[in-house]
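Let's look at chain A:
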Amino acid sequence: MHDRSCDRCPSPFLPFTPLGVSSTILGFIASILVTYTYSLGPMFSLIIFYLFASVLLVSALASVTLRHPVYSVLSFLASMCSLAVLFFIQQAYFIAIVQITVYAGAILVLFLFVLMLIGYDKEPRTVRRHPVRLGFSIAIAALSLAGLLWMAQTAGPLTPAALQPQTVQAGVGNVEALGRLLFRQYILPFELLSFVLLVAIIGSVVLAKKEL
Partner candidate 1 sequence: MISESHYLVLAFLLFAIGLFGALTRRNLILILLSIEIMFNAIHLIFVTFSRTWNNLDGQVAALFSMAVAAAEVAVGLAIAILLFRSRKTIDASQFNSLKD
Partner candidate 2 sequence: MNLPNAVLDDKNNIMLDITFLLVAIPALAALLISLLPSHSYRAIRAMAHLAMALELVLALFLIFSFDRTLAGFQFVTDLAWTVKPKISLLLGVDGISLWMVLLTAIVGWAALFATGNIQEKVKGFFLSYMTLVCGAMGTFMSLDLFFFFFFYEIEALVTYPLISIWGRGDRKYAAMQFTIFSVLGSAFVLIGILALYFLSGNTSLQIPQLLSGFETVPLAIEIQRRIFPLFFVGFGILAALWPFHAWGPIGYAEAPPAASMLFSGILKTLGAYGLIRVGLGLFPEAARAWMPALLALALVNLIYVGFVALAQKNLRLLIGYASASHMGFALAGIACADVLGISGALLILFAHGLLMALLFLLVYLMEEKGLGSGVSDQGGLAATWPVTATYFSLAALASLGIPGFANFAGELTVLFALFNHFGPWAAAGALVSVLLTALYMLRAVRNLFFGPEKELRHTGEEPVRHFWRHAPLVLLIGALIFSGFFPNLPMSYFKTSASQNMTTLYDR
């Protein structure tokens, strides 16, 4: 790998990225079609789950460890899509779609845009630079994982008494039920949320603007 002299010019591998992106999306759409038709068979959703779970983990790990920023962002895209599939399996269709559009679409693009704006230089290999820090953080991550798992396992059944299961009326789609819920019971938080987004927008504009 040659060293980068100027830190703002694009990487030579740029042509390959559209290929990667499109292949992931196509794969994703195909998988949705397949699961939808065969979702009746229990075995099949098991396979789908393990397939996309592994894709998710591998891509997340890649996005965390790859040295080239753009590649890690793209692997992030892959993990988002596989996550959407998992949502899809859990009948959270609306969330799956929103996941695709919001995460895979907006946030990812934002990342790429900022990355391009600021420019990127490959990080030196994390291992050589800070072996101690690497070991330390691996230990922490492992510890937290173990801790969380143990907590989940020991804490016993997590069925809060207050939550009564809502009876999903037949024929009412996920989106419709979600919409009714959003605009009836959680109308106040919904409005507040829009306010939060507004604040975020104004904030980022003010922050990133060169001169007012």
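Candidate entries met the following condition: all candidates are chains of the complex that A comes from, given by their letters.
Rule of thumb we're sticking to: a contact is a pair of C-beta atoms (placed from the backbone, for glycine too) under 8 Å apart; a residue touches a chain by one contact, two chains touch by 3 or more; residues count from 1.
Every value quoted in this text rests on a predicted model; they were computed, and no experiment measured them.
Colleague: Which single candidate from 1 or 2 touches chain A in this complex?
Modeller: Selected candidate, touching chain A: 1.
Colleague: So in the complex, the part of chain A that touches candidate 1 is made up of which residues?
Modeller: On the chain A side, the touching residues are 42, 45-46, 49, 53, 56-57, 60-61, 63-65, 69, 72-73, 76, 79-80, 83, 86-87, 89-92, 94-95, 98-99, 102-103, 106-107, 110-111, 114-115, 117-118, 120, 123, 126, 129-130, 133-134, 136-138, 140-142, 144-145, 148-149, 152, 158-159, 163-166, 168, 174, 177-178, 181-182, 186, 189, 193, 196-197, 199-201, 203-205, 207-208.
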